[in-house]
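I have a structure I would like to understand better, so I am pasting it below and will then ask my questions one at a time.
Missing here is one protein chain; the remaining ones are kept as they sit in the complex.
Each chain carries a letter (A and B) given by its place in the written order, and its residues are counted from 1.
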Amino acid sequence: MLEGLFYLLVFPGLGFQITCGLAFEWVDRKLLARFQRRVGPRWYQPLADLIKLFSKEDLLPTGASDSIATILPLVSLAAVLTAGLYIPMAGFTPFSFEGDLIVILFLMSVPTLAYYLAGMASVGIYSILGGARSLLQYFSYEVPLLLALSGPAILSGSWSVADIMASQAELGPFILYQPVGFGLAVAGLIGKLKRDPLDIPKATSEVVAGSLTEFTGTKLAFWHLVMDVQAVVGIFLLINLYFGVPAVYSPWLAVLIFVGEALLMTFVLSATSAVFARLRIDQLAGLGWRILVPLGLAQLLFVIFMGV
Amino acid sequence: MTKTTIPIGPQHPLLKEPISLNIDISGEDVLGGSLRIGYVHRGIERLAQERTYVQNVHLIERICGICSHVHTTTYCYAVESLLGVEIPVRAQYIRALMCELERIHSHLLWFGILAKHVGLEMVFMHSWHNREIVLDIMEALSGGRVIHAANQIGGVRFDLDAEREAMVRNMLHKLEEQVGGVLDGIVHETSIRARTRGVAPITAEQIRQYCVVGPVARASGVDVDMRRDDPLPPYDRLDFNVITHQDGDAWARTMVRVEETRESLKLCEMILDQMPGGPVTTRVSRKVPAGETVVRSEAPRGEVFYYLRSVGSDHPARLKIRTPTLAALSLIPVQLSEIQVADIPVVLAGIDLCIACADR
Partner (left out) sequence: MNEETMLSKLKTVAGSEVVRLATVRNEVVFSIPVEKWVDVVSALVEDWGIYHLSAITLQQREESPEEIEVMYHFWHGLGVTFRLAVPVDRPELPSIIAIIPGADFYEREAAEMFGIVFKGREETPPLLLPDDWDQGPPLRRKETDD
């Protein structure tokens, strides 16, 4: 029982994931700043921002539903934290079971729905626009993402992330067999995280801050955490599905490799953020259905034939 | 989908200065919009009548932050024409140098704003980094980064000695290299082009009907530039190209400004090469003889029009200013149909609003 609580609250649960989330945010902001010839924040900045948000006044416009607005970020945070529990961290998995990949993907979609509902619940015009856009965006990136992530599952013959990760010890990292799938998965992750170039739902110059325009204080702090934890859970998922951690003698070496892979993914995400302008929603829809989905199908067929 | 109205302004992340746009949308399509200005109206024309000509130089400079020098240049030329004096040639060149530097500064600022609105912050940061070099040059010359107080009636307030001129040339070289990189990036970069190509095209006929000036007009093929058409000295002795494009969409407006920046950099070199020696100011009397005059010049955003009338005292009897943004604003409701919500920032950025100028 105590062990269970430890797993839930410290590692690989709440404490660990939030710390990783804040660390990811720092690396991301620092990299982005360096790309832009700026200095970037100090290591404690994300934590300081979080603390500051918790101390701010909590307001909502008239007509917005306070109870819904409070529940949504909490439910989202619970969902992504739970999703993170099933992902092996450097090979260590207390909770995996057959089919947990599906559960993880389902849980990772909860924040998107919550984001949409948050927009509707906030009543302001920008919130509603942002919420509508987030759903439109969801329909464009989710299908390629699912197609791409099915690849490693089919190749390894299991729908459990831990098993997929383990099978890469003999077969080699799956990114070598499905680079296209990896690209699609990264694109899907960027869409899910609503990062540049797919930050359409929260495009500052168009919809001010999207669904979260009217959120302040503690609620916004929780949304912030949701974004960060979602990012690291997504990164860990992709690392496990496409890179794996090779079977090595020392577990500390495995940890080092895992951290290295995570940093590499972070770099990929930051670089794409820095280099591209934001897409328009119709451009994204065109891209998603005309290019990404066919590519995903092609990759999937390739994997199926390879498995045979 | 139902029709809703987005209020943009007076405060909005999109706007540097306050205007009020009410845009009707349905889903992601924009149906139209209406515009209100006047939030920064300070009554400059009335204030000018209550101040002396010399005090007005300081007043006019503060009409706008980005085109401050062009306003004072036009005003000083107007007063000097009523006084019947011609300022020393060296002063003419210094005025032109500051004008071209201001044009570069304005366009660099504009690239940043456009990039930020389409989500490409990197270009924003790099462009504004280069803008700092321009501001450093202006500070080295005049002592001020944004408000230079370079002009006075009868000439300019400062001179360049050989050492300072060498320093300015060095900084211009450095600027040319770095800006060249950013401009090439903007031209070849795909995502800015994807966001601006084909967006809100304006025909040459619309430009003529709405009397639009500046880069917006030139991007639709209307060949008008006051530096060439009605040149204040020394522009009649300088050799430069007037950039036009035919498409009239947001991409054309971007390209016009990119190439104008390059032209202005060349012009700065030319001005420094051609600048003769001599004094930089001449004595003028405080009382301006009676008369009226009209002066037009080319600000970074287009034609600036000044009408000045004097009745023989040291206060102007009437000063009328028409700034280029005022003409471009009437185009906004026209452009706000047949675009998407995501294009609104691109449309607003393309006009390069300078509301402080428009409101006066």
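Basically, contacts are C-beta pairs under 8 Å (C-beta built on N, C-alpha and C of every residue); 3 or more make two chains touch, one makes a residue touch a chain.
Because the structure is predicted, anything quoted here is derived from the model rather than measured.
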Interface partners of the hidden chain - shown chains only, full complex considered: B
Residue in contact with the excluded chain [from B:Ser81, B:Gln178 or B:Thr281]: B:Ser81
Option touching the unshown chain, where B:Phe158, B:Phe240 or B:Tyr307 are the choices: B:Tyr307
Selected from B:Cys211, B:Val242 or B:Leu272 as touching the chain missing from the view: B:Cys211
In chain B, positions touching the absent partner: 37-38, 41, 43, 45-46, 77-78, 81-82, 208-212, 224, 229-230, 291-296, 303, 305, 307, 309, 311, 317-318, 320, 322, 326-327, 329-330, 359-360
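The working rule: only the chains that are shown with their structure count from here on.
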Rounded Å distance, chain A centre to chain B centre (Cα mean): 44
For the chain A and chain B complex, residues of the former touching the latter: 32, 35-38, 125-126, 129, 132-133, 196-197, 199-200, 203-208, 274-283
Touching residues (chain side chain B, partner chain A) in the complex: 4-7, 12-14, 27-28, 115-122, 124-126, 129, 189, 191-192, 194-195, 340-345
